[in-house]
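Dropping a structure here in structure tokens format, bear with me for questions.
Excluded from the complex is one protein chain; the other protein chains are retained at their positions.
Per-chain residue numbering starts at 1, and chain names A, B and C are given in the order in which the chains are listed.
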């Protein structure tokens, strides 16, 4: 009954700052490039799923159709924080699995401009009028900074520090090594927002944002888009040999939310849902972490990448510090992680990220990654997490024929 | 291969203004009520789909889980303008059809407060600085009111007037009769935001908003939520007889977007995508308009309802004026339309609407609609349209066993 | 540095300097002829990606109208908004000028002709020029 699922077209725009383009330009560029890559037209797409966090309420999918082809197909505008792009892909895949489409287009896009590391929370707090309790905590004023921090750099810093509390051999230096690696990797990626190599000392000596995350250990804001054309195995058999040869199999597609844990009252738990998603994905694919030739995981902050080594079973339990110390996730290591440069240096236009990591892995599996190619890559895993929380994991395989 | 799809739990909160509750309270109330109605628990739900336009970027699904049960299941936050709620239901259904779930929860919710008929467009226009062309039309200032109106009341007014241009027997009075009917219907619905009967003269004499729509021909803003628990036919067979007896079959579920038409350059075409959705739905269900015992359609404005009589094939081509003139869509007519009071009087909390109309039809099919019950109802159709555009149509049938 | 222009069109698909007077110009798909007024990535009708500028007719027919009485604070009401099908192709939305904003005075199917008017002046004294339609015979 279950049909295979395939990526036959993939694209991403360069990530960066594009003030002269609008969010539709970015989405249209990625969509048209993915269609071209698939040797397909918009008329062949039977569903469209679009992920864009900031434009989620604004019919971006339909606005995109008006620029690339209004064919009347179902459009899903989805959002799931930093897992928004992965959710768009999953939604497109659902329509394939449900038998409602045999070819579909998923687009992730975001235009963030220079909104800054703290987002809207970076703006000044209004002066207090009379105190009146409001909201679910009966707070009489905004409590950010008064009752700890709930902003991203601090939340992920504390998530990393909790791992350090529980496991030996993890500290500021290990976290910094993650960023050193991703900056180094990005130098090989022409699509990355930044391509500058930094020494470990430079990473550790950069402006401290939220210890242990320095500015060079935090992903930037930026603009960009990515898209994939997906189809069923049955459909794939009808397509041209050139398309079939470059097709990449989606061996697992998983979305999870965070199950209850006691510490949710302090801050979201980014580990349990990732562990669950990874376990489900390995089971779906019939593969294990040792089969992975490369991994694109959600390094929104260096502290996050380190704990995901364990969450994704890339290292032994408790062994994430050792894993980075022995350079296992470097591109010439045993399990290359974020050879694109990762969110930290490739960039993180929110809605685009979960689609762009599929583009990255697919490009390696196709042997088309140029200077940054992981030679002979056959299997790769992508991972994103949106705080609050949503986790998307996909496992891709090179076509065996 | 294809399994049946069923609604086993349905709920809606009263629609109105609830400044003392937050959007999560509304969503949680509807969700818990729907679970209770299905004799199910959150632990049995395998996916959660949430539709809320204003909260689309803000992880509302996960925030709801934190109030009703964090079970780790996939969460989809979706948006499609006024078709947002229907899209949430469709997404939940996709996960059933895809074999990823056998029971799922879909919630639609919106807390609009008193944002006013014109939404954010009702605010004052800033004074012009130096003129600089910007945006896709190279406009040097906001053009609302200068190059016609693109606000909802005017767009739907013009859509209605275009129908009047093309067909005889349609004018101000016919549009007003639609609102007269829906206000009258709402008097029987304890969940409606307004329950006041108005004469045709009162409707026509009310403050003119955008001719031919007077204030009594426009839906209000408001707060509310609705939820459904859906499951597969295979799962249904395992449930208690009491649940099975009240189960309502989803015989069709369709989502469309607007295909290209020449007049898109002036304003969105709300008819073609509705016509396509209806045709697809009738085909899926193996039913026709004459089989319908009641219809809940998207009467955001009285002009809209009138043209949807034809779009949904409830009347003969060109016959919408005659259809309302002979009171066919009244609750004692041949095809009762919006016996809930419709958006015009029941209210229109955006994300809730597409789920609430499923609640309404399901409640009639179960014979549980109290004073407003359409006796012996066996088949009903729901329709929503979000401008820009997305159209959702569902056909429901009473269980035959 | 050139001096700032004294009159600018309120949207770039209004051309003020045509030989025959003001005219609306569309992006026409070179593959299928579909007309668009905005900056394009591809054709909504056929997906092709090439366009050419084309001036449209200056007369047309009112296919639909509304009389707006409740609007944003700075927008004078009442006014007549209409969907106008231009002779020779193209459908556009604009205000109907030079007519009473009264349902008895505006008729579906009425013939109209393009007109322009000043819709604002910026801090530098530049006038923004908008288009509308006026009854024609």
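Quick note on the criterion: a residue touches a chain if its C-beta (ideal position, glycine included) is under 8 Å from a C-beta of that chain, and two chains touch if they have at least 3 such contacts.
Since this is a predicted model, take the numbers as computed values, not measurements.
Visitor: Checking the contacts here: which visible chains does the omitted one touch?
Guide: A, B
Visitor: Check each of A:19, A:130, A:242 or A:317 against the chain that is not shown and name the one that touches it.
Guide: Hidden-chain contact among the options goes to A:130.
Visitor: Who touches the missing chain here, A:41, A:150 or A:284?
Guide: That would be A:150, which touches the missing chain.
Visitor: Which residue, A:19, A:138 or A:241, contacts the hidden chain when the whole complex is considered?
Guide: A:138
Visitor: Can you name the residues of chain A that touch the chain not displayed here?
Guide: 117-118, 121-125, 128-131, 133, 136-141, 143-151, 153-154, 157-159, 161-162, 164-165, 172, 207-213, 260, 262-267
Visitor: Which parts of chain B are in contact with the chain that was left out?
Guide: Against the missing chain, chain B presents residues 24-25, 28-29, 32, 41-43, 65-70.
Going forward, only the chains that are shown with their structure count from here on.
Visitor: Using Cα averages as centroids, what's the distance between chain A and chain B in whole Å?
Guide: Comparing mean C-alpha positions, chain B is 34 Å from chain A.
Visitor: Taking the mean of the C-alpha atoms as each chain's centre, how many Å separate chain A from chain C?
Guide: For chain A versus chain C, the centre distance works out to 43 Å.
Visitor: Chain B: which residues touch two or more other chains?
Guide: Those would be 136, 260, 264.
Visitor: Out of chain C, which residues touch more than one other chain, so two or more?
Guide: Residues 44-45.
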